[in-house]
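All protein chains but one are shown in place.
So, chain A:
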Amino acid sequence: MDLRTSSLPFSLYSCCSNNKIHNLLMVYSYTYTPLSEYEMAIKKPTPKLLETLPEDIDMGASESDPETESEPESESESEGDEDVKLAEPSKTAIYNKEAILDKLEDIRWPLDVDWMHKLSLDIDQEQEVDVNDDLARELAFYTQALEGTRQAFVKFQTMGLPFLRPTDYYAEMVKTDTHMEKIKGRLLSEKRRIEEAEERRKARENKKKAKEVQAEKQKERTKQKKDEIESVKKWRKQRQQSGFAGGEKDGDMGLPFENGKESDTSKKNKRAGISAWDRSGGKAKQSGGKDRKGGNGKRKSREFRDSKYGFGGKKGLKKQNTAESTNEFKGFKKGDSFQNKKRKK
């Protein structure tokens, strides 16, 4: 059924299965037995069949016998689907072979009839087909049809008869053009859907890959950093051990980060007593305390507000303690009492 996933319109079964089918066909050994031959084969009594069906000769038996109806109850069906069978053949089933062959003789066309009248071909099924395997079953039918047409076409060709429709022969088809249009639309949409899915999948994979690469890079970077630090430590140790052998020179070898460190510390010293993010540069604490008269031109309140709420610079972190402020208990009591009062309320 689902051989037809290949997306090209109007050439469904083509490429994917063709090779396989071709291989199968190579294995084939087909026989076209003329009618008279197998007739002979049948007329010989087959003992095995007769054994299994002992009472198979009653012509006049009525059509339905209740026994067969009641039989299957005991046995449990596997599925309520279409192919439910009795486990064993019912004993009362009628099988009148002579009468069947008689009837066959009645209706049969003359044996020497030309093949052109019949157009029928017998194709060997190379092996038993599993019914429930849809793909295998359909493939078997397909190969049967394909083999049949090949044989037929060879026959036609030897007879010199036209069999392929010329490309300019237009006539009514079984399916209308509107219907074929519908089919085409469906095939195209299916193709598009498949393509889109493919694209999505690809994008997802790319993303995953990129993430991996990024992680790798990150790892490498951290490793490099670590290595560098390690090497510096080593170098320092060595220098210490060797007792500043290089003297000034070594000291001046001056790794940049050391300089940076120095400058950093100096800065810190400069800003000592001021919290890291105080935008007023320590003014707030001064002005907030006693020194209120330092205003030059500006109004006091403005100054105060500037110091309190900030004026330019980074906001926040203003109330964060520095090392000094933690040890300072100056305004502690006051604030405390105030707060307590509030709390009591």
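In this text, a contact is a pair of C-beta atoms (placed from the backbone, for glycine too) under 8 Å apart; a residue touches a chain by one contact, two chains touch by 3 or more; residues count from 1.
Methods note: contacts and distances are computed from a predicted model.
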Protein name (UniProt record) of the chain left out of view, among "Brix domain-containing protein", "DNA replication complex GINS protein PSF2", "RBR-type E3 ubiquitin transferase" or "Protein SDA1": "Brix domain-containing protein"
Contact set of chain A toward the excluded chain (per top definition): 1, 4, 9-14, 18, 22, 31, 33, 38, 41-42, 49, 53, 59-63, 69, 72-73, 77, 80, 82-86, 89-90, 93-97, 99-101, 103-104, 106-110, 113-114, 116-125, 129, 131, 137, 140-142, 144-150, 152-154, 156-157, 162-167, 169, 171-175, 179-180, 182-183, 186-187
